[in-house]
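A single protein chain has been omitted; all remaining protein chains appear in their positions.
Per-chain numbering from 1; labels A, B and C assigned in written order.
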Amino acid sequence: MKCDIKNKNLRQEGKKRIEWALNRMPVLEQVRMRFAKTKPLKGVTIGACLHVTTETAALALTLKAAGARPSVCASNPLSTQDDVAASLVFDYGIEVFAIKGENTKTYYSHIDSVLKNNPQITLDDGADLISVIHKRARTSKTQRLPWASTEETTTGVIRLKSLEGQGKLLYPIIAVNDAYTKHLFDNRYGTGQSTMDGIVRATNKLIAGTNVVVCGYGWCGKGVSIRAKGLGANVIICEADPLKALEAVMDGFRVLPVKEAAKIGDIFVTVTGDINVISKEDFPLMKDRVLVANAGHFDVEIDIKSLAALATKKKEVKPLVTEYTLKNKKRIYVLGEGRLVNLACAEGHPAEVMDLSFANQALSAEFIAKNHRKLKKKVYKVPDEIDSRVAALKLSSMGIRIDKLTTQQKKYLASWEVGT
Amino acid sequence: MKCDIKNKNLRQEGKKRIEWALNRMPVLEQVRMRFAKTKPLKGVTIGACLHVTTETAALALTLKAAGARPSVCASNPLSTQDDVAASLVFDYGIEVFAIKGENTKTYYSHIDSVLKNNPQITLDDGADLISVIHKRARTSKTQRLPWASTEETTTGVIRLKSLEGQGKLLYPIIAVNDAYTKHLFDNRYGTGQSTMDGIVRATNKLIAGTNVVVCGYGWCGKGVSIRAKGLGANVIICEADPLKALEAVMDGFRVLPVKEAAKIGDIFVTVTGDINVISKEDFPLMKDRVLVANAGHFDVEIDIKSLAALATKKKEVKPLVTEYTLKNKKRIYVLGEGRLVNLACAEGHPAEVMDLSFANQALSAEFIAKNHRKLKKKVYKVPDEIDSRVAALKLSSMGIRIDKLTTQQKKYLASWEVGT
Amino acid sequence: MKCDIKNKNLRQEGKKRIEWALNRMPVLEQVRMRFAKTKPLKGVTIGACLHVTTETAALALTLKAAGARPSVCASNPLSTQDDVAASLVFDYGIEVFAIKGENTKTYYSHIDSVLKNNPQITLDDGADLISVIHKRARTSKTQRLPWASTEETTTGVIRLKSLEGQGKLLYPIIAVNDAYTKHLFDNRYGTGQSTMDGIVRATNKLIAGTNVVVCGYGWCGKGVSIRAKGLGANVIICEADPLKALEAVMDGFRVLPVKEAAKIGDIFVTVTGDINVISKEDFPLMKDRVLVANAGHFDVEIDIKSLAALATKKKEVKPLVTEYTLKNKKRIYVLGEGRLVNLACAEGHPAEVMDLSFANQALSAEFIAKNHRKLKKKVYKVPDEIDSRVAALKLSSMGIRIDKLTTQQKKYLASWEVGT
Partner (left out) sequence: MKCDIKNKNLRQEGKKRIEWALNRMPVLEQVRMRFAKTKPLKGVTIGACLHVTTETAALALTLKAAGARPSVCASNPLSTQDDVAASLVFDYGIEVFAIKGENTKTYYSHIDSVLKNNPQITLDDGADLISVIHKRARTSKTQRLPWASTEETTTGVIRLKSLEGQGKLLYPIIAVNDAYTKHLFDNRYGTGQSTMDGIVRATNKLIAGTNVVVCGYGWCGKGVSIRAKGLGANVIICEADPLKALEAVMDGFRVLPVKEAAKIGDIFVTVTGDINVISKEDFPLMKDRVLVANAGHFDVEIDIKSLAALATKKKEVKPLVTEYTLKNKKRIYVLGEGRLVNLACAEGHPAEVMDLSFANQALSAEFIAKNHRKLKKKVYKVPDEIDSRVAALKLSSMGIRIDKLTTQQKKYLASWEVGT
């Protein structure tokens, strides 16, 4: 079995944790049980570039149960759980190429290992697999293209729509991120809870009474804001889009430009999908002893290079808490080196959230296997029917019953003649 | 001047109140000032079927300032403010056909009066003008069609998309309801506050500690829920759509079928756009002395006819509060006769909300006048550019500045090659 | 029957409204039913200086049912409901001296009318009866003193404790305000909801997205803050007490001195019990078109005299909304002339809240009748037993069951030897 992992001996701990996650993902479990019978992905090679966590393990097992041959690499150099990687390989027979803390070169060699299998379907979390395929295809005529790929993140979808807009997309994409049961739940509830969890685990700081500055008021930013508020913070939003900024105001938050917020924040969280959101001009404005964290996909949102250049001293005061002292004597604490704080400092999304996202991934893979011949070089959203099915499975797993429309009610909704 | 209103003598009070509203609609004011210079609607006949309130007056004055000839009828028999109607006619020279409490026959004769002007553009709040035009056009070849119409409500847009789906739409529609600055603000913040306001004004009931059952978790239902929660209620959601039901659960609400919620609610609010949401089977399950109100567009959501049939006694205990006593001795209080409680029992949406919605209406009318030749028989959303401009004007009127993306940031967002 | 009221003909409307309130005060109803049997206040003369509302009517009827002879005057010149006064006199045979809008001279003559009955027990809401009795007793040896008095407000209790501290208190006081079931519920939930209700009724302003400045973070201030936040406002607290200020910070609010808050608030609410909280130096700092309201007992918290002196123009733009235009052209809107905005612009506390407060009043009156010989010249809190009984009656009226401690649990709580 091909693999590149940290340590085989971690497999026992990994197995225990994977089992704990499996039990907490009831939607994916129902999908897996059906897949095991119907084998809808029989013989399909799948390449997955995802955070290598217990939940991703559950997805990989679901794909394997469906008859597929999955191989897995990391979508972030810091997010791999080495024990899970070990168990996937040695307990479950799934190829994994991922080591926590791998450098950029190793990171890309792992992507390469996955692509060598010539996957018919790829699953991405940040569009790195898709990017590499596209880059290579420009220079190499022999690069095989997948039937289609799925993409899990807002950041990735933005990149892919940009490709599509430029007419450079080479094959179809399913934007799993855009499923209602993904972005409303994963981005909002998952990122919201786990981001604040990461900050608290790294620092044990009391959030009540602090000024928390959230840069970005998309679905993730809304999630972080509502959780920070729920912990008693006074939340300040920075936004460049007037629609989102206005929504933040109406939701009761203060909205300020980053430069103004820099002066009053105690904790800063970037979650925009853009670059240099907190920049070299902002750091000198900050108060002493602020915390700075990133919850966006890439570690580009905080300009740490400039911060390091500005600092007269740098030290790690706690694991994953780096203190930068500026000329003005003020200290800035960067969490998790500016990488995704919920993965670097906590355990990422809870299994319950990934359950929904990964049920979408699994059902989208099935959809691709069935329908790839009809798909065009476009970014598709997850079919509504899959989205609704995921929600209904989740409600039933929680024991929650909902109303059904009567025939009369359906007819009324479909009619246009009934009036005042 | 043609008109049909309650009482000319109310004009003075109406004028005072219109002035108060004008001052509270800064976005529309900026639009009006530009329109007054550029006259983009010069000579255009406009028919508006809207709630005749102070805010609608501000919109009508904006259209008139643009050079149009507007005439106005009510979109709900109970929502007309008779003093505003009087002032619009006699202070501002705008045709109005609307009397609070008019019967159905008069209601439709008023629609007729507006259509007699053969409007080139119509503005609707519930699609009644559009419906009448469509019904007539089927039987009469001489019925003139407008260039295009706008529609303000979720309910109306559902009806029109149904028409479009059946291939029966006769001319273009701009779904103002679907503008971000409309449905996120009007539906959520406007309906949310004013619905609870209507309930409190009608009853002066303490909301804290009550069980409030909200039927429907669309934008309006979310608004009502968050405001009821904000007033200290324990909120229960009823939904038929699994996606919305799941969102309600994740937002911390209990989700129950109507029949279960009927047994524990103290206050019921329907806001679904559908019929018989609270039906004859639900009333006998309710506790003694519950309040039942509707915040959906039409008065069909609560099956009041069945309630009346079930009741052994009916009396008005306060203005707009009707007590029905059932055989089991329990008393059910229906607010505002099951019509829109925020208009029947309070003053409808605050001016600040209507400012955004009506700026969209005014700018959409301008858009129609310029572009109607290019539009097809479709339901269009408001152009993004208009939507963003409305948000930016609103932020600037509040003195709120936001960030601008740097060139580097724009480039990053547009690129797809930057990666891990 | 002695009385001084506005208009006997209003009695029918008043009776209907009193009945509506009676039905909504289940705790007081249970007390009233017991009192009607046991007559614990037989022959006792009671003077009540309270807001003359439907709920006060329910209290007066409870005292009468107990065998007492109550007479009632207003505790605020603007808060009298003239129809209730009429019905109390002519339907229920209770002396009332109160006319909405009465001037100060009439106000005090009404207090005088009540005191002429030489009440054995007085009930106060702001300590005006008690103050007059104390002032007279200093100059007149013939002034009869009551057995004891109750006081309903924070403001009043502060004044009375000041008297007690100076050794000048002439007879015992029961501080009904300090009952848990009074101040936690009336001050917080009652004042909270009804204050925001008054502001919305007076202006129909959208609260979401506004900066609401609450001066005072006592129980009432907490109630106003949580309701303003619940309506989507960004709330700013002004406080002089470091303990309360710190609590506000930890609750997620911004805390600023009044002078700083003056520059950014959209809506100001004073609720401190102190004088000139918003003073002549603050008005010129305010933005254009702000709203200023008071929710404290006396109309001294906003320095309206100074505002009038600063203004170049003053007009009433809506009922109970007075516009003051300053030299800097900015406009300040004062609601309800700076008197209690929940009574001036809305209907005061909901019946459900007054139910608890007035059950405490009624049970305290019973307590005084039984125990007055043992009481000293002190400010007493309501006996715990009464407080708990009121809460238990309320829960049972809501159909809520709670746990009972087991014998083992009671024993454990009472012990001190069980340890780690």
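Going forward, a residue touches a chain if its C-beta (ideal position, glycine included) is under 8 Å from a C-beta of that chain, and two chains touch if they have at least 3 such contacts.
The structure presented is a predicted model; accordingly, all values stated were derived computationally and were not measured.
Asks: Of the residues C:V44, C:V96 or C:L163, I need the one that contacts the missing chain.
Replies: C:L163
Asks: Kindly state which of the options A:G126, A:G190 or A:P242 is in contact with the chain not pictured.
Replies: For the chain that is not drawn, the touching residue is A:G190.
Asks: Just one of C:Q30, C:N276 or C:T325 touches the chain that is missing; which is it?
Replies: Of the candidates C:Q30, C:N276 or C:T325, C:N276 is in touch with the missing chain.
Asks: Looking beyond the chains shown, say which of C:F35, C:F90 or C:Y107 touches the absent one.
Replies: Selected residue, touching the omitted chain: C:Y107.
Asks: Which is it among C:D4, C:E19 or C:E247 that touches the chain not included here?
Replies: Of the listed residues, the one touching the omitted chain is C:E247.
Asks: Tell me which stretches of subunit A touch the chain missing from the display.
Replies: Within subunit A, the residues that touch the unshown chain are 16-17, 19-20, 23-24, 189-190, 192-193, 197, 200-201, 204-209, 226-227, 229-232, 287, 289, 317-318, 346-347, 349-353, 398-399.
Asks: In terms of residues, what is the contact footprint of the unshown chain on subunit B?
Replies: Residues touching the hidden chain, for subunit B, are 208-209, 229, 232-234, 249-254.
Asks: Which parts of subunit C are in contact with the chain that was left out?
Replies: Listed in rising order, the touching residues are 75-77, 104, 107, 126-128, 131, 134-135, 158-160, 162-163, 168, 180-181, 184-185, 189, 238-243, 245-247, 249-250, 255-258, 273-277, 298, 300, 387-388, 391-392, 394-395, 398, 400-406, 408-409, 412-420.
Basically, only the chains that are shown with their structure count from here on.
Asks: Give, as an integer number of Å, the spacing between the C-alpha centres of subunit C and subunit A.
Replies: Going by mean C-alpha positions, subunit A sits 53 Å from subunit C.
Asks: Could you grab the centroid distance between subunit A and subunit B? Build each centroid from C-alpha atoms only and quote it in angstrom.
Replies: 37
Asks: Two or more other chains in contact with one residue: find those residues in subunit C.
Replies: Subunit C, residues with two or more chain partners: 208-209, 229, 232.
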